[in-house]
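Only one protein chain is missing; all other protein chains are in place.
Residue numbering begins at 1 within each chain, and the chains themselves are lettered A and B in the order written.
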Amino acid sequence: MTLLQLHNVTKTFGEIRALNGIDFSITEGEIVGLVGPNGAGKTTLFNLLSGRFRPSSGRIIFAGTEITGLKPHAICRLGISRTFQSSRPFAKMTALDNVIVGCVFGKGFYLRPRREDKCTALEILGMVGISHKAETLAGDFTLSELRRLDLARALATRPRLLLLDEVAAGFSPVAVKQAVKLVLRVRDRGVTMLIIDHFLNLSLKVSDRLIALDFGEKIAEGPPGEIMKNRKVIKAYLGLRHEEEHE
Amino acid sequence: MQNGEEPNKIISIEKNSKPRVKRRRVDEGGLVLLFFVLLLLPVLVRHDDYILQVFTHALLLATLALAWNILGISGSISLGHAAFFGAGAYTSALLSLESGISPWLTIPLGGLLSSGLGLVMGLICMRLRGAYFALATLAFVEIPRVITDNWDGLTRGSLGLVGLPGLPSLHLGSWYIHIGSSVAASYYLVLIHALFLSGLVGFIFHSNLGIALQAIREEEIAAQSIGIRIERFRLFSLLVSAFFAGVSGACYAHMVRYIGPELVYGIHFSAAPMIFALCGGRLTIVGPALAALILYPVDQFIFHPLLPAGHEFLYGAVLVLVVIYLPRGFWGSIRKAP
Partner (left out) sequence: MWTTALISGISLGSFYTLIALGFALIYGVTRNFNLAHGELLVLAGYAAYWLWKTWTIPFLMTFPAAVIVMLVACFVLQRLFSRLGEPRELNSIVLSFGIVILLQNAMLFLFSSDYRLIRVPAFGKGLFLFDAYISNSQLILLLLSLVVIGLISLLMNRTYLGKALRATIQDKEAAALAGIHVKAMGTIAFSLGAVLIGLAGPLYGATHYLYPSTGHSVTLLAITITIFAGVGRMRGVILAGWILGLAESVAVILLGASWREMVGAVLLISFLFFKPHGILGKGEQ
């Protein structure tokens, strides 16, 4: 079924048009990569989807419900969760507590953390591979561990759609391989994913489909193989000269 | 988050021994020792009224600091908590003076009114973050102060209110304890209040409310994206904080039996809780209370005799030192030290 639909979504900040008339949809169970050079509007799109900003115009529909302009906590309760480019851990809390926060608030509010929350949190930490550091303060983590913690926290809210923001940026090929395995494991849990990937290392390997943005507009959409050969995409990343070379 | 048993954890995985258990026992031992000293203080000082009164006042400031820190958990810094302290003081004073209602009732009513004032402040200021929120609280306290100062008909204006009823008496079966007239009894009342509030703050820290507030303090945007309603939690913590600040103010009114707008809405009661909480440690449960119990007596016993005018510089000096050299506060540093 169609999980997410964007209809003619536009976002302007004063004079700057960050996103212009974006249209696409995502089916449940897909892994879609969102690619494009810096400044293309990918993170802005995430901010719209997660509720941090309101679209200037257009509509966003998630699982049949209109979510345009809803606040972040409401969108989270409906089932969309995200990670951050800069991870944003709760630095003075342990990794376990970071994830427990996600368990506790993802779907509602009650007075004290429950046993199940702790168990679920431990399980998720195990899945992303940092359960050995459950009791360490998040502020002391390495970059790769932080990314995984961010992912764990987002998963703790039991999302249907997960927005991953540059989760493999700066990773070595070995680390990318591990990231691929992790993403597939997340898909096996039944989570649909939209992945921002500027570096084109992760998304090429896991995505069913790529959507390419440039200067706030969608310039291409299709399977990874096709997109990588798409002239507009090459031009966006590498510039005019390279486009001519390919002719 | 720290308390007596489970440091650095919301839920501990194992309660067995850890490498740091030895240090924890020292901290906790210290707290237990302090508890007994406080419990037996009247006996220890051989009922020296002056010393007891200083420590009673220190405990009152401790309750104000604990109340302040309920808001402080969320990362918000209030520079105008005297607004709530004073509102509680005046409400309780006026109700008990004019209507003869027992302070047992007017003190919580004072807390309620302060909470209402907190609601007003919250509705206006909750959108503000960090520095701007602090500035708003700095300005906000002027409003109840000036209103109280000018509304002569109700509050006697800048003359203040005198002859307030003392702390209420307690009937326990055939026992009749005049708390107001007994220095030791007043001391114990405030001590119980402080212990109760410490327990409450500890409960909040470990509850989902406390978790949410800490997440909000750490990373507001991430907290929002995992389902935490920022404004609602901050507002709630402000309401609770204002309530207990008001209760402290009301207790103060009935202890000293005189209040005036410059006094209860003054900078002393805005600065004190903030300074104690920061010096003790905003991330700890009892840090603010400990700082009050140390700094206020030091001020009164050591510096006041030396410098009858200007002895409160101590608070400013300690704050500056803590902000620069010991941002976790002294108790926070002890708790967190490896």
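As a convention for this text, contacts are C-beta pairs under 8 Å (C-beta built on N, C-alpha and C of every residue); 3 or more make two chains touch, one makes a residue touch a chain.
This one's a predicted model, so the numbers in the text were calculated from it and none came from an experiment.
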Selected from B:40, B:192, B:302 or B:317 as touching the chain missing from the view: B:317
Of B:31, B:138, B:183 or B:221, the one touching the omitted chain in the full complex: B:138
Given B:41, B:77 or B:94, the one touching the chain that is not displayed: B:77
Sites on chain B contacted by the missing partner chain, in the whole complex: 77, 79, 124-125, 127-128, 130-132, 134-136, 138-140, 142-143, 145-147, 149-150, 267, 271, 274-275, 278, 307, 309-313, 315-320, 323-324, 327
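Everything below uses one rule, namely that only the chains that are shown with their structure count from here on.
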Inter-chain centre distance, chain A versus chain B - centres from mean C-alpha coordinates, in Å: 43
In the complex with chain A, residue positions of chain B that touch it: 8-11, 13, 206-209, 211-212, 214-215, 218-219, 221-230, 283
Complex contacts: residues of chain A adjacent to chain B: 50-52, 71-73, 76-77, 81-82, 84, 88-94, 96-97, 100-102, 104-107, 109-113, 117-118, 122, 134-135, 137, 153-154, 156-157
